[in-house]
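Shown here is a partial selection of chains from the complex, left in place.
Order of writing sets the labels: A and B. Residues in every chain begin at 1.
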Amino acid sequence: QSSVTVYGRLNVTVESVKHGDEDRQGEVNNNSSRIGFKGTEDLGGGLKAGFQIEHGFDPTTGTAASTFWGRQAEVNLAGNFGQIRLGTFTPDSYYATSDYIGMHNHETGDSSDALYGFSTYVTQNKVGYVTPNLSGFQAFISVAEGVNNPDPTPDLKKTWDLAAYYDAGPLHLGAGYSKRDEEKQFAVRGLYEFGAFTVGGLVQRVSEPVIGDRTYFRVSGMYAFGANELHLNVGRTGEYSDLKDTDALQWTVGYNYNLSKRTKVYGYYTKIADDSGIYGGDFNAFALGIRHNF
Amino acid sequence: QSSVTVYGRLNVTVESVKHGDEDRQGEVNNNSSRIGFKGTEDLGGGLKAGFQIEHGFDPTTGTAASTFWGRQAEVNLAGNFGQIRLGTFTPDSYYATSDYIGMHNHETGDSSDALYGFSTYVTQNKVGYVTPNLSGFQAFISVAEGVNNPDPTPDLKKTWDLAAYYDAGPLHLGAGYSKRDEEKQFAVRGLYEFGAFTVGGLVQRVSEPVIGDRTYFRVSGMYAFGANELHLNVGRTGEYSDLKDTDALQWTVGYNYNLSKRTKVYGYYTKIADDSGIYGGDFNAFALGIRHNF
């Protein structure tokens, strides 16, 4: 009766990487490989119960993520009213914006977006609600548990996360907002398909308690022909209002060859110019990879 | 040929909890969620080989149990003679008594039985034997490996565990006994079904090396109508013979609404009065939850 689906992805690259002034080095790297289990039960009357648990691991070393089911661990109940979710899950504000336009390698590994503001990215102890899809519009809201700490440790405040999607033919829009106490981020995203071309863009405004505000822009483009895809990705953040010279730039060119819907081989070059070191420092990598979904 | 079954449970509550004099706090909590793999092979002539491994995790944080397969990891061989088990498994003395009458939420989470004596509850390095079911009667015996420690560390003695079940129509009886050196517990349990009502009870006698003996009583009742269940659970322990003022009381009222055999939504209130703090201290919680089996 029970029907559990086992699914996942292995995504491994062989890279030549260079950190700052260090020697260039050969590496075998993981790009967010994972395995998961999921299932849905039809309860009748339009009601459905479901679960999904997802585990990240590094196939280059065999190492499990330190929080084993940290990618996702939720139980949910859905009906005409929408969906209620309990547990551990990725902020929908991230899926609706940065992840959505990360087309060349699923926002994973060394070429994923390094400059998006992650300080309000909370996955644990969450309750969420998803609206039904209303003519292409869908909204997500969730709140993560706060913690009453004994004095003098400050309490950890609740984190709120909102996201919205709107799809109309070739046009795809999204927005995300997160807030925990004084930390905030707000982003809007667009993606447009015209024939073989797909173009996406993102603007994010980030507020941090000490270092102040900054604005981040990103554009991504894909040209697809047959089994081939050519990709370009450029992201640029301005400096924090109260921490000067923290602007940074990342750009990536990529090529994918789709052996099937599940399997591709690919190559990319990515470069981060980050003089301040606040986003990990100057970095570049040439990579060849294989991604296999199952 | 191989047929492995993947099974499990997600059980998550949203609670308002209060510990002692601390402020009341909102929490998203796990109630013994797990995933497991099991299978059986028919060897012919009434002989069967089987395995079961079961992993506990916390979906509210995605965290794996510190002993990954600590819930169960056994290989067994069964025939007309009964069953032989090797590996890691829950004491049958617990399943036969406390767990059996914990009807409202499977003896999991904040409303599970806090006052049962767990000091001889050993799961690892075990060899067990289960008798065939003889007209409703079945017995379980197991022994857990001791450890020869170098002086002056004392050796860890073997732990013995015995359990018995007897089922006759609406009447269900059980008993459990465990012993490791001077630590002992013995419990008897009864459960009776009459129409929409089910009533269970338990008495346990616990012996500890320093703090002495105590006696624990518990009753649980369920009234079921349609998809609804009303539950009441009351447990009371007397004080340890050599540690005064260690008596405690727990009571729980619960309501379950079964959306299907696999999925329910529920609510409960549980309260522990434990002035001595030996069972975790005064505590109460209001909870709303969803439990989904797969």
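One rule holds in what follows: contacts are C-beta pairs under 8 Å (C-beta built on N, C-alpha and C of every residue); 3 or more make two chains touch, one makes a residue touch a chain.
From a predicted model like this one, the values you see are computed outputs, not experimental measurements.
Asks: How many copies make up the whole complex, given 2 shown?
Replies: The entire assembly in this structure file is built from 3 identical chains.
One rule holds for everything that comes next: only the chains that are shown with their structure count from here on.
Asks: As a quick test, compute the distance in whole Å between the mean CA positions of subunit A and subunit B.
Replies: A distance of 40 Å separates the two centres.
Asks: If you look only at subunit B, which of its residues touch subunit A in the complex?
Replies: Residues in contact with subunit A: 5-8, 10-12, 14, 22-23, 25-28, 33, 35, 57-64, 68, 259-260, 262-263, 265, 290, 292-294.
Asks: Applying the document's contact rule, which stretches of subunit A touch subunit B when the two form their complex?
Replies: 2, 4, 6, 37, 39, 41, 43-44, 47, 49-51, 53, 67-75, 77, 86-88, 123-127, 145-148
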